[in-house]
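Below: one structure, written as structure tokens.
Only a single protein chain was left out; the remaining protein chains are all shown in position.
Moving on to subunit A:
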Amino acid sequence: MISALKIKQTGSRFWVDRISTTWMLAGLFFILVVPFAIFLGLLIKALPLLYDQSLWAILSGTEWSPMRGNFGFLPFIVGSVLVTVLAVCFSAPTSLMAAIYITQFAPKRFLKLVHPVIDILAGIPSVIYGVWGVLTIIPLVAGLASWFGISSTGYSILAGGIVLAVMSTPYVLNMLIEVFRSMPIGLKEASLSLGSTYWECIKHVLLRKGLSGILAAFALGVSNALGNTIAVLMVVGNRVQFPSNVFEAGYPIPALIANNYGEMMSIPLYDSALMFAALLLFVMVTFFNFASRYFIQKYEV
């Protein structure tokens, strides 16, 4: 193996090397500590609430009235899950279809053309998507609701789901394109040479071979959607309730945290509850990320 040659143990070069290596190590240590620091920091802040009520009572409680000390998180968990599920239902099939078209059917230069566009779209801040949602999706959803005979302001779970779906599509699409592009060309050639049509080859070979990668991309889309704050906050309505249909308002966890930071210091346990919400979000998203990254790494080998 190669390694740095033994240099003279004195002199400026030696000391520069020593100091910079220490600095690098310190940086690495710092970044490795961050996730644990986040977990512990939020946990310590959330402890007063956990001492006061049992974990199960908090997670399954349905009543949210900070003034009376009731912190039931179930409406928020339900809100988060509903918005995320809707978002994935919209974005998963669309991005999969688009990825198949872009990588399999379309001419090569089309990919070259759209790749930068997708990249740029993935970088647009979520507040912009929120503005768009307020301007176009809200009236659309309100109209749709009245068509179904339900009165709705448009600020609803459905609006949140649509905005999130549009937002996470470039992100998921990017990963799906990578999945399809990294598939060995020989597989496709073998399948086609056995007389399959293009679609049969995609359906039976590529989708099967890429399944874990595709699922992982979807899972990353889910964790992206779970944690999104501003765009959802702007369109979802923010009412503490169990929505009975998708045209009603909901209240996902990130919106809860963002909306109440102003008043949390004045009510006992309120700040603790919000930090618990952040901790809950952190644990959920990290779990999802971990599972999907694990799949990707396994798949890449």
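One rule holds for everything that comes next: a residue touches a chain if its C-beta (ideal position, glycine included) is under 8 Å from a C-beta of that chain, and two chains touch if they have at least 3 such contacts; residues count from 1.
As a convention for this text, contacts and distances are computed from a predicted model.
Remark: of the listed names "Enoyl-CoA hydratase", "Anti-sigma-W factor RsiW", "Phosphate transport system permease protein PstA" or "Spermidine/putrescine import ATP-binding protein PotA", the one matching the undisplayed chain in UniProt is "Phosphate transport system permease protein PstA".
Per the touch definition above, the residue from A:45, A:209 or A:239 contacting the chain not shown is A:45. Summary of contacts with the chain left out: across A:170, A:210, A:237 or A:250, the touching residue is A:170. By the touch definition given at the top, subunit A reaches the unshown chain through residues 1-5, 7, 13-14, 16-17, 20-21, 23-25, 27-28, 30-32, 34-35, 37-38, 41-42, 44-45, 93-95, 97-98, 100-102, 104-106, 114, 116-117, 119-121, 123-132, 134-136, 166, 169-170, 173, 197-200, 202, 220, 223-224, 226-230, 234, 254, 257-258, 261, 274-275, 278, 281-282, 285-286, 288-290, 293-294, 297.
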